[in-house]
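Structure incoming, see below.
A selection of the complex's chains, in situ.
Letters A and B name the chains as they come in the text, with residue numbers starting at 1 for each one.
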């Protein structure tokens, strides 16, 4: 028989005490917030903020650009099993690695923001070969400043914070983020304000990499969205274009397929996309506005479970091509001095067939029966 | 009405207790020292040491090579408002980024040392294009070892520490630093000993990037120094050569102008330079020795306030050109086995017109009325 001393329970400590009036207000609405700090391994020093609104909970990671690690409704977890097994502290994510692929060392959240100076495939200087823009940018691996949790008298809880991409003389854009939920809500709402802090004009990009695995994803699961036009990113995606909206079981060695699209919306620009399971009785919908996020990407990575069986629903300001290509095509945000670009995004869980059906109907109404224009091969304007 | 839980007050903790005799001695001279550790955001884990001599206070950052974050005389702060909003922990400063510009992510101190293996513009290998020397070197982003605070019976306070640039088989140079102040002193004195720890010869470089913004800097502020010869770094600086010593108000999009120079000194080699405000009743002077720091650089960056309205007074062992250029021109320190290169530098605040006038007179005496040789264009020997 052995006696053990476990040194990696990821014990937690928060240096911050919840003030009594805050705590009282929380309790009166059946809300709960916890702040923890992880110990040991690649997680060492990572801060987590977990919110439980009574019915639905989610965890944000201040240390990782206020990304959403995972969410839960009862025992059902929304997220995926990344081989990365994070959350990984940014110090173990080598963004500056010459390959531009270091970002992949930290990739395991439910929602990862890609930006702000750039997102998409890494880009190297064509003359010197030096890295100019790393894969999916820096914002997901920048820690959050000025974190505050607020609860209103009506019981709406709001997490605020600011994530900065600042290089003296070069770039100074901040993302002011608010994440809100309230009792009874089976999800949360994000408002990000991308703010140019400089007196000079600049550009920005943003993509929300919303990643879902089992149990929503599975053989026969499907994505439902009001696509107007769809295009495969490359030849591999083209080979799967016919089945772009449905998913297979995990397949060893499956090569990722990425589909670029634009969605229909209501007269305010509001639209949404749904991932539902094969039975149609569980789903996750993503809500956004095409004036803010005009492009939508579906990422299918139905590889073996241990290699990350996952799909991404990705509303974005652009397609995830190298930065220069997107800039040339006019798909970057131009930000004048001190300008702000506001983005609203909501995630909602659908726990039953009725709720799934409801959002499907809403999506169907957006296209009003028109079929999407389906390109069989990559289009020059969309694909680098 | 909202109830808030603030998670980013940058609460502090020092694991080290001040010993009773130390504390008693401090108090008997009206001195105060605090050691803190910041929590959250890009500052997470940064250590600060703040010294108050009764009349003047300053903060050093052991975590960032014992740079000087800012200083204060009453309510007047010496320093600048960098868009970086540090202090930034070195783990968020990607010195090894292929561009060589990662250093700019952490640039916000009153005094930043640039060195030791190199300083100046980044340099890439001409054949492979790979980064050889990152902008301004590594020393400002190396943590300090063996930090000790001492107070003498006479009331002189001294902070000691050692910052190392060590790469096995390649480089092993340490900077042993001492920062001193005493009651009544409106400033502090630095002594750095650049020490080759290897049994083999090597080289080193050092530049003190002393950065000042408002309220000393402002429209009509000027730099006063005993220049013997002055040269603009590039065409942009050349366009401003006539007004090199005076400053404008903040201007959106102002492109930095850099002036290289050599200063006159007394017969011991001691010299100084002054930045005074437009009224001439406030100023900061920098004191050094031209045998130790033979070159002087004025950096004008009178950009918009939010882009960093700032000027740099920069005594140095060399000009901030790429390392190879400076080496070719003989402007690197040669360090034999275990050799030491000592540098003394003092910063002094001038709170009134009389004090400003006094240092101006001293500077005037150094040149004895001789005019500086003013080059209108970059000189081949000085500018790469």
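Everything that follows uses one rule, which is that a residue touches a chain if its C-beta (ideal position, glycine included) is under 8 Å from a C-beta of that chain, and two chains touch if they have at least 3 such contacts.
Bear in mind the structure is a predicted one, so any value in this text is a computation, not a measurement.
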Subunit count for the whole complex, all chains sharing one sequence, 2 displayed: 3
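Definition applied: only the chains that are shown with their structure count from here on.
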Subunit A to subunit B: how many Å between their CA centres? 41
Quick check on the complex: what are the subunit A residues that touch subunit B? 15-16, 18-19, 21-22, 24-26, 33, 35, 45, 47, 49, 62-63, 90-91, 95-96, 98, 128-132, 142-153, 158, 161, 164, 166-170, 172, 197-200, 337-338
Subunit A-facing residues of subunit B, complex: 1-9, 11, 13, 39-42, 44-45, 82-85, 91-92, 94, 96-99, 101-102, 104-105, 107-108, 124, 129, 131, 252-253, 256, 303-308
